[in-house]
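Every protein chain except one is present and positioned as in the full complex.
After this line comes chain A, so read on.
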Amino acid sequence: MSNYQKSEIDESLTAELYSPLPTNRKLFTYGMNAIAFGFTGLALIPLLSILWEIFKRGISGFKPEMFVKSVIDYGFGNAILGTITVVAIASLLSIPVGILTGIFLAEFGQSNFTAHSVRFITTILAGVPSIVVGIFAYGVIVLVTKSFSAIAGGFALAAIMLPVIVLTTEEALKLIPTDQRLASAALGGTRFQTTFRIVVTSALPGITTGILLAVARATGETAPLLFTALFSLDWSAGLLSPTASLPVLIFNLYNDPNPEKNQLVWTTSIILLGLVLCVSVFSRLITSNRKIKNN
């Protein structure tokens, strides 16, 4: 009975409980919503602006013969060839080492001390600034061969690609169910047969994606090439002489007063940006599809 006497207080309390949020909490919600969406919008502006401006400024001066002329003749043929050479050398050096180290991390004692240290060192390696890698390649190749060269550039890029390939290979191999390994072992497969015929074969799309990402990253790298592959205005004389590349072309010529050279910089940027973005969009789409399927 006494409860009913207090009913007035209870009603107001109920009313408060059922009412929409008090003004200050409502304001906080709306304010924070606005800030979060505003910041996200702000984050998107640079990318959209870069894509739009590079395309707009670069497309006007584009001529198909630029692909076969060297920088001296206002083309970027030698830079494309140089980039391909340097990245190919880097891939040759880093892909075998990277895949086998990835196999080591995923297949040989995933949680013992050695694997932990190798994994830790690989993550540290991934964080080393690319210009520092350039100093390393300068010391190992340029000082020994006494010449700036495509090989030195390729060596530097290999050190940058290596941790990317190791870590993505490990991730790809980890996605393969243990049952498949056990099945192979039960049929008498050795570790070599299990790894190569079963695990690596099933993980091949994932490993390829990792390699593509590493190649895309290496293609856009400028800093380690500045004092390893250096640059050349004309076609490179060979693997042991200075070699042009697309990113270094942009860096060397962006301040050039010659309007024709300036145009060349923007057109080269379209090629480089297109190359890098296509590869990384493509490989990311593949991985996101795979993740959804596995869930």
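One rule holds in what follows: contacts are C-beta pairs under 8 Å (C-beta built on N, C-alpha and C of every residue); 3 or more make two chains touch, one makes a residue touch a chain; residues count from 1.
Heads up, the rule we're going with is that contacts and distances are computed from a predicted model.
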item: Among "Cysteine desulfurase", "Phosphate transport system permease protein", "Cytochrome P450" or "histidine kinase", the UniProt name of the subunit that does not appear here; value: "Phosphate transport system permease protein"
item: Among A:I151, A:A244 or A:L272, residue touching the chain not depicted; value: A:L272
item: Sole residue of A:I176, A:A223 or A:L264 that reaches the chain not shown, by the stated touch rule; value: A:A223
item: Residue of A:T29, A:S60 or A:T201 touching the missing chain in the full complex; value: A:T29
item: Interface with the unshown chain - residue positions in chain A; value: 21, 25, 28-29, 32-33, 35-40, 42-44, 46-47, 49-50, 53-54, 57, 96-98, 100-101, 103-105, 107-108, 117-118, 120-125, 127-136, 138-140, 143, 148, 159, 162-163, 166, 190-193, 195-196, 216-217, 219-223, 226-227, 230, 247, 250-251, 254, 265-266, 269, 272-273, 276-277, 280-281, 284, 288
